[in-house]
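With one protein chain held back, the other chains of the complex are shown just where they sit.
Let's turn to chain A:
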Amino acid sequence: MIGRVRPLRIVALLVLGMSLALPAAPAKAADGELTLEGIVNNTILGHAEDGYYLNLKPFAQVELPRIMLVRTADGALTLEAYGSTKGLLQNGPYGLAAHGDEGEGHAGPITASAALAEAIEAKEHLHSTAVRTSGEVVADLSISRHLIFGLLAMLIVLGAFIALAQRYKKEHDRPEAPQGIFQNMMEVLVVFVRDEIAKPNIPDGKWRTFLPYLLTAFFFILVANILGLVPFAGAATSNIAVTGVMAIMTFSIVLLYGSSDYYKELLTGPPDAPVLIRIILVPIEIIGLVMRHLALAIRLFANMMGGSLIIFSLIGLVFMMNVIMGEAAAWSTTVISIGFTVFILLLKLLVAFIQAYVFTILSALFIGMAVEEHHPGGEESEPDVGLDGRVEDRLDAVEDKMEDRVQPTTA
């Protein structure tokens, strides 16, 4: 098996691993020296977190527009738009606060134009917070990296599925076997979501109602996750806001489509339970309901964030070695770092699929639990629907129930 892996492929993998190192090359501090803190803040955290620029180093570094909804000093709400963070700092009443400098007790933000120019020269403005010097920022509506890649993922999913839907448009059922790699691959995935995720978890044929949502969630997460593996790009799902909104969608579906049985059990506790136990159980159930969906958001976010943190930490190790132990150590670390990066990249490809699957199957599970109805016709209600002629049956049922109740106490 190993003998069949062509050297070309290994080289391609290594190039992929190294291409991740390109955008991560750290910006130099103001005095031209690399510092450990600068590497941690800018190289590792700055690339894993959201930011207001697209990092295409060594080719370019594109700053994204900043849009701020502000309340000016005289109390008027205005919308301010700047072409870039640089423009925001140079033309607007904004200053630069370094990481962790937002609190009180620190020196105020940098506002003097000479100091600002120096900070911009050192690319400091990309990794720090812009604070308004007069009035206050109500909402920061700036276009960020994760927004760009989230929208890109949306466009890819839209494009792929509109193209795919065209092939099924003419007939209700497709007339022939799927043709071509694209249709075959997508049909396998769609059928997988339908047969392995939706059908087993959502009862009573109600899966048809929720299949569109599950498919959308699955493919959006999958594409966004895979975009996170592309050099120069980023994963929109490594942003807690994105995953939070997706979890809120699942939560609102659970709340909106929850059956009356589900709500009754949620708000009054399980049937046949003593009142005291119900008083304890109901708050636990409600907290559990919220925590389940919160965990849904945090799981996806932390997995994607953790993956990119690991990759940038491995690459940052090279630059750290350069600072601590000199150039020779850095070169030898490069070999190990790139090797591990390739390994983690392959692992992340697996994680991209698994997380999309886990999010979707858990959503399906929660929705399935909510929409499930307890059918009349269980052992308790059956005798009640019996007519007068079925007294014998009812007696039998009562006897069965008596036996059921007596047995546990005698055993």
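Note that a residue touches a chain if its C-beta (ideal position, glycine included) is under 8 Å from a C-beta of that chain, and two chains touch if they have at least 3 such contacts; residues count from 1.
Going forward, contacts and distances are computed from a predicted model.
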Absent chain [UniProt protein name; select from "RNA polymerase sigma factor", "Dihydroxyacetone kinase DhaL subunit", "ABC-2 type transport system ATP-binding protein" or "ATP synthase subunit c"]: "ATP synthase subunit c"
Residue among A:N55, A:N303, A:N322 or A:S337 that touches the chain left out of view: A:N303
Identified contact with the non-displayed chain, of A:V138, A:A295 or A:L347: A:A295
Chain not shown, touching residues in chain A: 45, 100, 196, 295, 298-299, 302-303, 306, 354-355, 357-358, 361-362, 365
